[in-house]
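Just passing along the structure, written as structure tokens.
As you look at this complex, bear in mind that one protein chain is not there, while each of the others sits in place.
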Amino acid sequence: MIDPMDFLLWTKGPMFDWAIAIFALGMLARLVEIFMLGRKPNYAEPRGGEWGPGFRTIFTRSVADAGTFQRAPFNVVIGTVWHVGFFIALLLFIPHIELIYSVLGIRWPGLPNPVVDAVTAITILAMIGALIHRLRNPVMKHISTFEDYLVWTVTFLPLITGYIAYHRMIDPYPLALGLHILAAEIFLIVLPFTKLTHMFTVFIARWYNGAIFGRKGVAS
Amino acid sequence: MSELSLERGLAAFREEIDAPVAAFFSSCIRCGLCATACPFYVETGDPKYTPILKLEPMRRVWASEFTLWGRLKGLVGLAPKVTDEMLAEWEELLYDSCSMCGRCSLVCPVGNDLQYMIRKSREAMVASGHAPEGLIGAASRAIRTGSPMGLQWKTLDVQIKHVESSTGLEVPVDKPGVEYMVLLSSMEIINFPEYLEAIAKIFDHAGVTWTLSTDCYEATNAGIQIGSKDIAAELVQRVVDAAVKLKVKKVISPECGHAYTAIRWEGPNLIGKSYPFRVFHIIEVLDELRAAGRIKTEGKETDRLSLHDPCNLARKSGVIDQQRNLMDLVADNFVDLKEHGKYQWCCGAGGGVSSNERAEHLKMAAFKRKKAQIEEVGPDRMVTMCATCRTQLEEGLEEFNMDIPVVGLTEMIAEHLVEKEQRA
Partner (left out) sequence: MAHHKTLGESLRAHGVSRRGFLKFCAATASMMALPPTMTPAIAAALEQARRPSVIWLSFQECTGCTESLTRSHSPTVEDLILDVISLDYHHTLQAASGEAAEHAREVAMRENFGNYLVVVDGSLPGPDSNPGYSTIAGISNYQMLMETLEGAAAVVAVGTCAAFGGLPQANPNPTGAVAVQTLAGDKPVINVPGCPPVPMVITGVLAQYLTFGKLPEMDQYNRPLAFFGQSIHDRCYRRPFYDKGLFAETFDDEGARAGWCLYRLGCKGPSTYNACATMRWNAGTSWPVEAGHPCLGCSEPKFWDAGGFYDALSVPPGDTGSTLLAAGVSGAIIGGAAAALAKRRQKADLAERQPVKIDELEQKL
């Protein structure tokens, strides 16, 4: 039988270091691999800028255009809800803020625990909805690979274990907390090697999209 | 004699992969939203036409050769390979079911410019010998005769004579030092001779000096459509040489969408340097003249008119307001389609689909999206500014027994010009 406190300390200690190391190494390697490829010079006379539109698209692409919303309302709503929920739970829960502060030395105000709790519950439901949608929508079903289900799982686990730990539904608590931390670590380890990279590369992709279109005078 | 091969195709994939491509593939979350943006999926309902799937060969090359993880997987034989059979299967996806309209690039939530990658993928398809016959034929004719339709100067010459006699105006040919060199498209010359007459009238009206060139009158670029920068560069070089020879500072691309993107955006990169002249779409020129007060019109169309934005002109080139300004000049009852401008829907014929006889059924399927859009608004006539779009709209509307004529915007402007005597 595992010793709950040993388990918790292992997840907080050595395992956390491993996870952070693999994540940082893998992700940095990925980013450098992208940037070093560069772009060929563009000799066409520009109609607009690149930087401004690039940054603009980083933000604007978070909201679907009206037509897309009409054609895929479930996809858009559920996707938005769980992404927003995930980030609220990740970034605005006080214990997480303390953790980030201890690692990066920056902090910001958090939300009251019950608010984060409610958001987490909604996020969990939305993620289940997203999974069902992936299994049932013909396009998503067709284009999904093993990786997509793996990523869903490793994203879902930190949420559900976090919820369980917060509500102390597994006894003793160190075991519950350890499971949550371990789930987050698995997420970190898997991140650089799957589509979870989009958490970082989405900014690059959107910037390039905005820049490519912006140069031609289109706000993309 | 050398041959196109898988190796050359793979090398082309590698050559085309740059930072944006790597960022795009790293970001795809397989949400499937790009499918809802693509007329070929929306109207066929077949998930294999999901845009991101069209890029699977390129994605595999990227994953296995441009990521550390993929290379490790490759070492243990876990990275799926791109084979000749795969590319053969993808030929339909990358050509027949994609008009390179770029709508998916505007909708993808992570910002993937899918159209950018489809254009690049076609380089590898060509190099590996997997381009559709229809497009090879067009490219071959373009290189060998100067026109993708195999037209010769003689044919144009007859038209010039015709325009001159019917308008009493001169159609300048090979005149150096004028302001604009005008290019045409073979499709226009054959299907819509009104265009040449219209610009002759408008330029005379506005006092613009211009010329055609016997060395190069063709604006379209079959190399871009098939996706070969080598072929495309050769065709662009002809335009550049003609413009340089005539010492013009401005070149006008006709009412053709892809011709404009080819010369305006790809051309300088194909030849590896900026041009000694500037490139405009005829609609940009007309709007500039309008803004400068050099076009005086009288009377307005009173029937219900709507507008089809060519993808290449609007979404892919940022010419969106100009055509609306011009519509306001001559139309009383203009109504936009619901999704227009950068979010317009493709007519279904672009990106070489119309030159690819095999893709006829898909072309018509994709058109149904446009048809639905038109039905929503119920115009009496449609206006557009691309000969390919116009042909497709005409064919499509006829196919569905919809009695909605399609007109070119330039002609429509020409029809409302104030007669010279009246102005004086």
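By letter and in written order, the chains are A and B; residue numbering begins at 1 in each of them.
The definition used in the following text is that a residue touches a chain if its C-beta (ideal position, glycine included) is under 8 Å from a C-beta of that chain, and two chains touch if they have at least 3 such contacts.
Please read all numbers here as calculations on a predicted model, not as lab measurements.
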* **Absent-chain contact - pick from B:2, B:165 or B:401** => B:2
* Structure fact -> Of A:54, A:85, A:158 or A:174, the residue that touches the missing chain is A:174
* In the complete complex, which positions of chain B touch the hidden chain? -> 1-4, 8, 11, 14-15, 17, 65-68, 71, 126-127, 129, 131, 133, 136-137, 139-140, 143-144, 226, 228, 230-231
* Structure fact -> Missing-chain contacts on chain A, rising order, are 1, 3-6, 8-9, 12-14, 16-17, 20-33, 36-37, 94-96, 98-99, 102-105, 110-116, 168, 172-174, 177
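Quick note on the criterion: only the chains that are shown with their structure count from here on.
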* To do: Could you please state the distance in Å, as a whole number, between where the Cα atoms of chain A are centred and where those of chain B are centred?
  => 38
* Could you please specify the touching residues of chain A with respect to chain B in the complex? => 26, 29-30, 33-45, 47-48, 57-58, 61-62, 64-65, 67-68, 71-72, 75-76, 79, 137-145, 148, 192-193, 195, 197-198, 201-202, 204-210, 212-213, 216-220
* Asked: Once bound in the complex, which stretches of chain B touch chain A?
  -> 17-24, 26-33, 35-37, 41-42, 45, 47-48, 50, 52-53, 66-69, 105-113, 116, 264-269, 272-275, 278-279, 314-320, 338-339, 342-343
